[in-house]
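I'd like to ask you about the structure that follows.
A single protein chain has been omitted from the complex, and every remaining protein chain is retained in its original position.
Chain naming follows the written order as A, B and C, and within any one chain the residues start at number 1.
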Amino acid sequence: MSTATAIVKPVMPERHYLNDNYGIRSWLLTKDHKRIAILYLFSISFFFLLGGIFAALIRLHLLTPNGELFQADTYNKLFTMHGVNMVFFFLIPSVPAVLGNFLMPIMVGAKDLAFPKVNLLSWYIYMVGATFSLIAMVSGGVDTGWTFYAPLSSGYLRTHVIAMAVGILFAGFSSIFTGLNFIVTVHRMRAPGMTWGRLPLFVWANYAASLIMILGTPVLAITLILLALERGFHIGIFDPKLGGDPVLFQHMFWFYSHPAVYIMILPGMGVVSEIVTCFSRKRVFGYSFIAFSSIAIAVFGFVVWAHHMFVAGISVYSALVFSLLSYAVAIPSAVKVFNWTATMYKGSVKMDTPMLYAVAFIGLFTIGGLTGLFLAALGLDVHVHDTYFVIAHFHYVMVGGMVTAYMGGLHFWWPKLTGRMYPEAPAKLAAIVTFIGFNLTFFPQFILGYLGMPRRYWAYPPEFQVLNVLSTAGASILSVGFILPLLYFLYSLKYGEVAGDNPWQATGLEWETSSPPPTHNFHQIPVVTKEPYAYGEDAEVPVVH
Amino acid sequence: MSENSHPTPGLYVLILLALVIGTCLTWGIAFVDLGIWNPVVALTIAVIKAVLVILFFMHVHYSNKLTKLTISAGFFWLMIMITMSLSDYLTRSFMLR
Amino acid sequence: MQSNIPIFPEQASSMAAQVDSLYLFLVLITTFFSLLIAILILIFAIKYRRTPERQAEQIHGSTLLEIIWTVIPLGISMVIFVWGAVIYYHMERAPSNPLEIYGVGKQWMWKFQHPNGQREINTLHVPTGRDVKVTMISQDVIHSFFVPAFRVKQDVLPNRYVFTWFRATVPGTYHLFCSQYCGTKHSGMVGDVIVMTPDDYSTWLASGKAEGSLASLGEKAFQQYGCTTCHRPDSGARGPNLQGLFGRPVRLVDNRVVLADDNYIRESILEPNAKVVSGFQSIMPTFRGVVSEDEIIAITEYIKHLAPQEANPLNNRSTPTQIRDSEVPNIQQQNMQQEKQQQENKQQPQKTPQGTRPANPSGKKP
Partner (left out) sequence: MSTSQTTTTEHHPALAHQFDSMEQQQDASTFGMWVFLLTEIMMFGGLFTAYLIYRLKYYPAFVAGSTSISVGWGFANTLVLIGSSFTMAMAVWAAQKGYRKSQVWLLLATMVLGAAFLGVKAKEYYDKWDECHIPGHVIGKGFNTWGGCSVTNKSLGNIAEEIRDPKHHGNPNIPEGAAEQTARQTEIFFSFYFAMTGLHAFHMVIGLGLLTWLLLRARGGEFGPSYYTPVELGGLYWHFVDIVWIFLFPLLYLISRHQHGV
C-alpha cells in the first residue's frame, strides 16, 4: 500500500487488473469491465485511424477543384466510409465504451457493471459489426453517404449497402447493450452513501447518453432492416417507384440520428466536467444544473429530429415546431458552458494537458453549438443546408467537441488505465497543434458553406479553391496532432513515470483505488460520505485503500 | 419486487378470462360498422388487454416505482415518435399557398 | 465576379438580403458568446493560475446566475427562431401571379420547361424583377435545387411536385447546384442560372426554337394518349370534364374534398384510383410508365389552361354536383381573381414577358 504524497515516489501496485492474468484467453473471455474497455480502446482506435486516413484522402482530393486525384465514385465512397467509421465505429463508442466502461462501475463504487457477460457480448457484437463493415469496405466500398437516404441507397446504388447496414445494425446493438448496462448499474449498483446527488457528473452524462442509446438505437435498427429488406426484396417501403415514401426514411433515420449526436457529445461533456473541476481545484459550479441539463438534453434531443429536413418537403407547420424545439435543446447546453466557465472563477487553475483539451472543448463546442443555431433557424437553414457550413458545424461539435474531450479524458485517466504518466511536454504540444490545425481545417468551411459550396462534392467551382487549400493545410497539421499522442502513449506504457493512485489530487472514487485498479476495483467496497468534488475540504486527499 | 407477494393463480385465471373476452369482443365488433370508431375501439381494447398483461402477468402492479416509470417512459417515447412523425404527414395538406 | 477570397455569395434575389441580415445577426451573437467564453477562460486561467500560495475559493453555485444564463439565451434564441420562421414562411408561400417554370431533376441533370415551350438543360433563364416559381419533380432519386445567390434550396422528390420561388434582382450568371447527394455525378449535376433583364429575357424566349407552348404540347399529349376519349368537354362523357378543374376543390367519392393542384393531377394520371371523383366510376386506367414526367407537366399545364374563358365553370362541368354550395363562393372568388389576372396580362403584355398565360406565345420582338 502506498500513500501518494509528493515526497514518496509512487510504486506500481503488485497486482492489478492488467497483470492479474495473462494470455489471449484471459483477454478475449474477460468479464472485467476494465479489460473490455481496453479491448474497445484498441478497436475504436483502429477505426479512428481508418476514418482519419479516409479524411486525409478527402482533403487531399479537394486540393484541386476538378477532382483530379480520385474518380467520382471513389470519392463518394471515401466520404461515406469516413462518416460511417467515424460516427458508428468510433465516436459513438468512444467515451462511453472506453472511458465509461472503465470508470462507471468504479465511480459508483461497484465491483463491475451489472451484467459483465452482456458487456463482453457487446464488444463481440461490435466486432461482428466491424467485420461486416470492413467486408463492405474491402469488397468495393459503399457510396450512400452516412445518412443512407432512400431511394438512392435502396434502389439505385450497386455497392454493398446491405453489408454496411448490417454492420451498423450490429454496432447499434452493441451500444444498446452498453447503455443498458450503464443504466442498470447506475440505478442498482451504487455503493453505500453514493446518492444521486453525489454521482460524478461523468456518470450523469453517461447515464443520459445511455437513455438515448436504448430509446433511439432500436429505431435505427428497424430503419436499416427495412432498408435492407427493400433493397434485397424490392418491396416498396421507401422507394416511390414502388409506392413508398422517401421522406419517411428521413424521419426514421433522424429519429435516431439526431439524438445520436447527443450520444456523441454528452459523455464528452461529462469528461470536461470532471477535468475542469479537478484542474481548478474547486467544486463544480452548479452541480445539479449540470447534472439535470444532461438529462434535459437527452430528453429534448428526441423531439427536434426534423430540423435535418427543413427543405426535404415536410409540412411547414411541422418545421416550425421542430425549429422551436431545436432552440429548447440549446439552452441546457448553454447552461453547461457557463457553469464550466464559472467553475474556473477563483479556482486554482493549472493548465496541464487534460485541462488544455477541456478548455479547447469549451471554446470549440461553443462555436460548434452556436453555429447549430444558424442551422436551426428555418430561413437560414434553407441556404446552408447540405453545404460545407453543416460540415463545419458538426466537425466543430464532433471533432472539436467530442474527440477533444475524448483526448482530454484519455490523458486525464491514462495514469488510471495504465499506472503510468504520459510525457507532459509532447502532450501539451499535441494539444496545441490539434487546436490550431483543427481551426484551420474547419473554420474556412463555414465560409465555404455560406458561399454555397455543397457537401459531398467531388469537384467544385474554382473560386472555392483557396478556402479548400487552407482547409487541407489545416488537416495536415491536425493529423500531426493526432499522430503524436499515438506515439507517446505507446512510449509511456514502458517508459512513463509511475503515476501513483492519484496523480492529479482529484476527488472521486476512481482515484481512491490503486492505479491501475485491482481486478475487483476496490479492496473493500467504499462508503461514500462526502459530497462530490469536495475540493478544498481536505485539499490533500488522503488515499485510503 | 420480491418484498411484495405475487398474484395468485386465481387472479391469473381471471386475467386470462378478461383477455379472452377482450379478444372475442375485438373480433365481434370488427364486423359491426362503427365508421371511424372501428379502429379506435379495437385499439382501446388492445390497450386494455396490454395493460392487464403488464400489470398482472408481468407483475408491474406489484413492482417499485422505477419499473413503472421505465414502462411509462417507453410508451411515452413511442408516442413521441408516432405523434411527431404524423404531425408532418397530417399537416402537409395545409401547405401554404 | 469573385474577389480573391469572397466571404459572401452574391446577393441576387429579393430574399438574399433578408437571409444575410439574419446570418449577420447570428454571426454577431456567435462572435459575442465565443469571445466572451474565450476571454473569460483566458482571464481565469491567468489570474487564478495555480501557485503554491493560492487556494481555490470554494463556491457552490448561484441560482440567480443559473436563471440569468438560462433566460438570456432563451430570449435570444426566441428572437432567432421568430426571425428565421418569418423568412421561411415567406419562402414557402407561393407568390401570386408568378412566372411558372417547371423543372425535372434526374441523375444527373436538370431539365427546365418554360411556359412557352422553351426547354433547356442545366441552364435556367429568368428575368429580373418578376417572381419566378419553379415547380419541380424528380425522375429517380432525391435531388435538391440550390442557387446560392438566391438563397433558395428545395429538395426535389420523386413522385411529388415541390416548388420554390425567387425574384431575381441582378442580371448575371449564377451557380445552380444539386445539393442533395444523388449518386456518382452528384457534383456534376450543376448548371447556370442566367438572370436577364425582362427585355433580354423576352428576346431570349422568342429566339428559342420551341415547338409550341407547353400547354399546346400538353394538348398534343392529351390527344395522343387518348385522354379525350373519356374527358370530352361535352356532358355524358365517361370521365369528368377537366375544364376549370385546376385550383378548385374536388369532392371525392369518400366525401373528402381535395384541392386540384399539380400533385393531384399527376396522381390522377398515375394513380387514378387513389382519389376518385364523386359521381364517377374508377374506370380510368393508370398511365404509370406510359407518360413521362415531362409530358405530365405539359398535360398539367394544358389542363390549367382549360380554365374556361367561356363560361361559368360550375355549369360547364359535366358532373353531378361535386361541389357543395358552401364551397361555391370560394370558387367564384378564385375565378374572379383568375379573370382579373388574365386581364392584367392582356393589358400589359409588353411589361411582363410571356408567363402564366402562354396560350398566345408571342414574345416581344427586339
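The rule is short, and it goes like this: a contact is a pair of C-beta atoms (placed from the backbone, for glycine too) under 8 Å apart; a residue touches a chain by one contact, two chains touch by 3 or more.
All of these numbers come straight from a predicted model, not from anything done at the bench.
**Student:** Thinking of the complex as a whole, which visible chains are touched by the chain that is not shown?
**Tutor:** Even though it is not drawn, that chain still touches A, B, C.
**Student:** Which listed residue (A:Val84, A:Ala136, A:Val161 or A:Ile237) would be found touching the missing chain in the intact complex?
**Tutor:** A:Ile237
**Student:** Based on the whole complex, identify which of A:Leu152, A:Ala221 or A:Ala298 touches the chain you can't see.
**Tutor:** Checking each option in A:Leu152, A:Ala221 or A:Ala298, the one touching the absent chain turns out to be A:Ala221.
**Student:** So that we can see where the missing chain sits, which residues of chain A does it touch?
**Tutor:** Missing-chain contacts on chain A: residues 105, 110-118, 176, 180-181, 183-184, 187-189, 214-219, 221-223, 225-226, 229, 232-237, 242-245, 248, 252, 255, 520, 525.
**Student:** Suppose we count only contacts with the excluded chain; which residues of chain C make the list?
**Tutor:** Residues of chain C in touch with the missing chain: 271-274, 276, 281-286.
**Student:** Could you please point out the chain B residues that touch the chain left off the display?
**Tutor:** These residues of chain B touch the chain that is not shown: 1-2, 6-9, 12-13, 15-16, 19-20, 23, 26-27, 30-34, 38-39, 42-43, 45-46, 49-50, 53-54, 56-59, 63, 66-67, 70-71, 73-75, 77-78, 81-82, 85-86, 89.
Methods note: only the chains that are shown with their structure count from here on.
**Student:** Based only on mean CA positions, could you tell me how far chain B sits from chain C in angstrom?
**Tutor:** Here chain B and chain C have centroids separated by 43 Å.
**Student:** Let me have the rounded angstrom distance from the C-alpha centre of chain A over to the C-alpha centre of chain B, please.
**Tutor:** About 37 Å separates the centre of chain A from that of chain B.
**Student:** Would you please write down the residue numbers of chain C that are in contact with two or more other chains?
**Tutor:** 89, 92
**Student:** Touching at least two other chains at once: which residues of chain A meet that condition?
**Tutor:** Residue numbers touching two or more other chains: 247, 316.
**Student:** Inside the complex, what are the residues of chain A that reach chain C?
**Tutor:** Contact set of chain A toward chain C: 67, 72-73, 76, 143, 145, 149, 151-152, 155-157, 240-241, 246-247, 280-283, 285-289, 310-313, 316, 319-320, 323-324, 327, 330-331, 334-335, 337-339, 341-342, 344-351, 359, 362-363, 366-367, 370-371, 373-374, 376-383, 385-387, 447, 450-452, 454-461, 463, 466-467, 535-537, 539.
**Student:** Note which residues of chain C are touching chain A in the complex, please.
**Tutor:** Listed in rising order, the residues of chain C that touch chain A are 2, 4-9, 18-19, 22-23, 26, 29-30, 33-34, 37-38, 40-41, 44-45, 48-51, 54-62, 65-66, 69-70, 73-74, 77-78, 80-81, 83-92, 107, 140-142, 144, 146, 148-149, 151-155, 157-160, 162, 175, 177-188, 190.
**Student:** State the interface residues of chain B toward chain A in the complex, per the touch definition above.
**Tutor:** Going by the criterion above, the answer is residues 66, 73-74, 77, 80-81, 84-85, 87-92, 94-96.
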